[in-house]
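Apart from one protein chain that is not included, each protein chain of the complex appears where it belongs.
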């Protein structure tokens, strides 16, 4: 190839103020065959590095740039060497390795999504040893930002947890501006798709927490609170769910929830001479309300992640 | 079914040889509050009419064209009037109504997708009366082609049922052409996303079949056969699954399966000095094998749908 | 592996009445560097075989099953050996090869999707030699069903061609049933996403048709007819578009169109004391009307594909 390099000098007067690079969405399936009942982990892993990579941006100098292809290979190689346990733990394994093999990195950022599988019933009340169905669209998440200075910010989470209540939800007492036509209601369907992210306390990895049990516990707190809470606003339900997590799990310092209000509108059947006593609804796609909130335990530090 | 095509003389030399129109993806959620434990049905309904609609196509004459908006309204109105039971039954209600109110229609075609919901655990081993989580990405389907002449072709089905086995799957003995590099294997992950469509025998509606129980039974036959079958080819697994349905359910005359082979490839870890004894896989998105097959009960007629 | 084969004999009384298998969604990008201005083809190719493959289904006997992996390799190998021209021509190359290397196949079915790229402007009115932008979501399609007996059914097509008119569309004169509330209108937005499939006359490959020029011509006929046609119903617009293709291109024998009516509803602004003279619309996602029609040239045979 004869084209000359045209590596652009950083134009005078501009500064690179943020940079990050890595490999996204590495699909990893790990089978543990050490017992007759196989254990399956199905993960989508993303890695990223931050640090002293400016020369690649400004001059095309890759001397410090550990290839994203190598980062992908590390996911597979480390899965073999060290196994794949809980997503939070595997994120730790990856971050430590990347910080070691990329001296220019000041921090490694790992995100892991786990796709659940359920054992197929094998008859006689037993679960199949080797056969599974996908457990649904819901995804378990974990993220770790690990600094070379030893800091670590670890989050557990989930997304696409879709929940619905047929009663126990009101919305009234709101202000009315000139564009307000909404009627007050003391009976509506409440439905949302929960995205939850919770931060574990510092040192969670070193303390040997059981992140699998914690994830199950947090999810249960979210779901049962949604089910049992009489809602005056989706905001209130969100807050109750976050609070329930903090109350149940001292290992969690902060809970962030993003909850779209997936509207279910009563259909007006009066043109057809029919009533509609909260029976027939249209489920709307767009637009949707979008309610967000983060609740932090007293004394916990702000998120440094 | 003898449904005549509206073979309308069109522009000189051209003929309209197929026409169909309707409303697609009507989102209907129905809540039955008649007992303390609410029953929830979450459906996506599509309607279509065939018949003598050529004048609309060739001349913009809408005198025979029942608006698709009216078809949508019928979905909601009939849900209120007659309730929403099994998708197959609701399809029957809709088809009868549309044939009645659209005299030009020779046939009504209804498809219903049901999105499953599971009750949230309420504590003490009880299920919540009013709160649910989405049961996953899997969708139950039903379709009905009902002719004015009284014919009816009724299918049950499902799609996006994702299953995986960690062992019990081989692929060998295949021919090799000049483009063949694939190694034979007696141990691989087998994974697929099942789309199944099964035809019920004639008169299924009139016979009062319990389509909910049948759907559960067919799904169980598919899943347990997948789990228990030692696979020499995905083709063979498909055939065993279809056969199991026919064996278990005499009400079913024909089963069509479409099963992508969702490849899981062993990662070559040898460049890193590591072995890989069926432990670490990459789950590939594309391309995928696509295996299809339809199995019919002896003596059953071909599908006229 | 010690698990015994459990190859199921076709259960007495059931018959495999349809089977097909192949490789789906092979992603192929081909660069022709033979001139300073590079030519780019970006295709998604799917192959499938039909024929005497029953033994694989019923007994797991793969002796006749050319692996789908080999079919994928053929896509890449033949792209190198014979180049990639028009999708219709490349489909022909693939089908001939597969019929040759898979003696059990009675037919090869090839579908090709082409993703368009436009040259970036290089300044001075010139187009860049080597740099491109994706030309949009629209996809060009081609399909070929080639029988061992020499028959060939060839279709060109496109999908996701989204078009909209701000005027020149009416809908009135329709019948009203008890669920009809729709108002008649002589002014509405008409929008649709066109899926078009057209069959070329027999022997199209041998006649050396220029499928690239034909595709451009058919697309132009569809689009300009949509733009110029005063619409009394989307059905009528569909028919006019199909007819225009047949009128302009004698090589085309049949045109099938699937056109969702992507509703744009006028927003009722009267609660805010505002009029809405066809200015402000909500674009609805679901439900949508779905209008279908196929127009055939006089004397042309029905589709045997």
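Chains here go by letter, A, B and C, matching the order in which they are written, and residues are numbered from 1 within each.
The criterion applied here is as follows: a residue touches a chain if its C-beta (ideal position, glycine included) is under 8 Å from a C-beta of that chain, and two chains touch if they have at least 3 such contacts.
From a predicted model like this one, the values you see are computed outputs, not experimental measurements.
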Taking the full complex into account, find the residue in B:37, B:100, B:181 or B:216 that is in contact with the omitted chain.
-> B:181
Filtering A:150, A:175 or A:273 for touch with the omitted chain leaves A:175
Hey, which chain C residues sit against the chain that's not shown?
-> 27-33, 38, 40, 42, 73, 76-77, 79-81, 117, 120-123, 128, 130-138, 161-168, 189, 223-224, 226-228, 264, 267, 269, 271-272, 274-285
Name, in rising order, the residues on chain B that touch the hidden chain in the full complex.
-> 178-179, 181, 271-272, 285-286
In the whole complex, what residues of chain A lie against the chain that is missing from view?
-> 1, 3-8, 10-27, 46, 48, 53, 56-74, 77, 101-102, 171-182, 231-233, 235-236, 238-239, 242-243, 246-247, 254, 256, 260-261, 286-298, 302
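Here, only the chains that are shown with their structure count from here on.
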Quick one: report the Å distance separating chain A from chain B, using the average Cα coordinate of each chain.
-> 31
Whole-Å gap separating chain B and chain C, where each centre is the average of the chain's CA atoms = 22
Interface hub residues of chain B, defined as touching at least two other chains | 27, 73, 77, 167-168
